[in-house]
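Here the complex is missing one protein chain, while the rest keep their positions.
Chain IDs A and B follow the sequence of writing; residue 1 opens each chain.
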Amino acid sequence: MLALLAKEPAHGYELRQRLASAMGVVGEVLNPGQVYVTLSRLEQAGLVRGAKVAQSAAPDKKVYEVTAAGRDEVAAWLMDSSWPKVAPVEFHLKLVAAAGTRVADPVALIDAQRRELLRRLREAQRLIESHPAGDEDIGVLLLEGSALRLQADIRWLEACEQRWTRRT
Amino acid sequence: MDKENLMSAVVQAEGLTRHFGGDGVPVRAVDGVDLTVEHGEAVSIMGPSGCGKSTLLHLLGGLERPDAGTLTLDDQRVDGLSEASWAKLRRRTIGFVFQAFHLVDELTAIENVELPALLTGTSRRAARRRAMQLLERLGVADRAGYPPDRLSGGQLQRVALARALINEPLLVLADEPTGNLDSHATNEILRLFAELRDTQQTLVLVTHDPRVGATAERLMSMRDGTIVDDTRLDGGPSRQAVLKQLAGWEA
Partner (left out) sequence: MNSGRLIVGLAWRNLRHRPWQALLLLFALILSTTAITVALTLTETGDRAWDRVSQDTNGFHVAASAEFPADGSSAERERVRADLAELGSAPGVVAAAGPWQTAHVDGEIDGAPIRLKLQVRDADPAAVDQPLVTAGRWLDGRQGVVLEDGLAAAARLQPGDSITIAGQHVPVRGTALTVTVNPYPTEQPPTVWISPATLTRLASALDVIGYLIELRLADPEQAQSFAAAHPEVSGTWQEQKREAATDIQDLAGSLSALAAFLVGLTIATAAILVAGRMAAQIRQVGTLKAIGVTPGQVTRVQLVEYLTVACLAAAIGLAASTLLTPPLARLTRVLSVYGAQTAPVTWPRAAIVVAVAISVVLLATVRPALRGVRRSTVHSLGSNTRRPHRAGRLIRALAGLPLPLPIGLGLRGAARRPGRFIANTFGLTIGIALVIAGLALRAGVRSFGRQGLSLNDPDPISLAATTANMDRLSTLGFTIAAFLIGLAVINAIITAVFSAQDSARNHAIERTLGATPGQTVTAFLIAHLAACLLACAIGIPLGIALYDAIRGLTLNPIELTPLTYIATTLAALLLYALIALAPARLLARRPITAQLAYE
C-alpha cells in the first residue's frame, strides 16, 4: 500500500481502487475496512502523513502521502529479493508426525491434501478462464502465479506419495 | 443427479484386465478396472508413469483388446469385437487425441480433419465444410491448407482435436494431450478442453499434468493398474473462500 501511495498521494477510497485493479479478482477478498486500519498503522509508524482536505460537496477527506522515511521503506521493499516461504515445512512435519504417532496414515493425508489442491487448481483455472482478456489487466498474472504454485505443490505431493508408499 | 437415471452410461467397464507377457512373469498393465462414465461427464485419470493409464485408455477406445473383463459403450458390448467391427464403431463414436498428435504427414490440416468424416461415407463437400467449421471454432482456420510439418505444436493439437470432433463422437479420449506442448500451447489446449467440457461432451483425459487433470470434474487416480481413487472436483468451496485461500498463500 505504501508503494501505491508513493506513486501519488491518495485518500482511502482511491487507494482501495488502486489495490483492487492491481490484484484483479483476487482483490475481491480485500476487506474495505482493512485498508483504513493499515493506513492508520502506517501513519503511527511515521511512514505516511495524513492531511485533511476540505471538499465542497462532500465531508472532509483525509489524504495520505508518503514521508521521506516511507520512501526509504518502499525502496528497501522493492529491492528486497527475499521470497516468501518456499519449503512446505508444516505439511512435511505433519507426515512425519503421522507416521511416528500412527494417528493417521501419511499416504491418506497426502491423497486428501492433493485432492484439495486439485480442487483449488480447478477453481483457479476457472477464474483465469473467466477473466476478461485484455492487455491492461495484469491481475490475471496473480491467478496464474497461484495456479503454477498449486501445480508445483501437487507434483511435490505426488512425489511424496511415491516415497511414503514405499516406506509403509 | 437426474441425468444419471435418464441416460445410460456411455462407458461401462467391469474387471477390465490387460497384461503384457514378458519372458517369465506377465505384467498386469490394467488389473481388474471397473469404470463408469456418464453422458456429459469429463473424467481425468492421473497416475505416475507406468501405472497403466494409457493402456486403459487404449482399451476404452478399442486400440487394444482386453484379456479379461467386459466393456460396454453406449449399451453395446464391445470387448469381443473384431478389429474391423471396432473400426466401424470407432469412426462414429470415438474421437482420439494423442500426445504425439499422429496426423498424416502427407495430408494438409483440413484433409486430416475430414478423414474420419470421409470414412463414414460423408460426401466430400459436406466433410470439407464441417472440417472448415471445426477449424474455425478451434481457431486454426488460417492453417487449413498447411501440412503438419509447417504447424506448431499447439496448432497441431488443435487440428487433432478438430479431427476427433468431426463426427460428433459420443466420447473423446485424450492421451496426454499437452505432453508435447510448451506452456503457452498447453494453456490454449486447456482452454479448449474446458470449453469442450462445458458443451457436455463426454471426455476421458489421461494425464500426469495436474492442470489437465483439474480440467475435469471427476478425477481418478491409478496406481499399478488399478484405480485407487475416484473423487469429484466440483462442488468445492465458495468463490470468496477460494480467493481467500489463493490470496492467503502469500501471507
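Before moving on, here are some points about what is shown:
As a convention for this text, a residue touches a chain if its C-beta (ideal position, glycine included) is under 8 Å from a C-beta of that chain, and two chains touch if they have at least 3 such contacts.
Because the structure is a prediction, the values reported are computed rather than measured.
The chain not shown here is in contact, across the full complex, with B. Per the touch definition above, the residue from B:30, B:103 or B:192 contacting the chain not shown is B:103. Within the set B:88, B:137 or B:191, the residue that contacts the chain not displayed is B:88. With the whole complex as reference, residues 58, 61, 63-64, 83-84, 87-92, 94, 96, 98, 100, 102-107, 111, 115-116, 118-120, 124, 147, 149, 163 of subunit B touch the missing chain.
Just so it is clear, only the chains that are shown with their structure count from here on.
Residue ranges on subunit B touching subunit A, taken from their complex, read 48, 190-191, 194, 209-211, 213-215, 219, 221, 229, 231, 233-234, 236-237, 239-240, 242-247, 249-250. Residues 23, 25-26, 28-29, 84, 111, 115, 117-127, 129, 143, 146-147, 149-151, 154-155, 158, 162 of subunit A are the ones that touch subunit B when the two sit in their complex.
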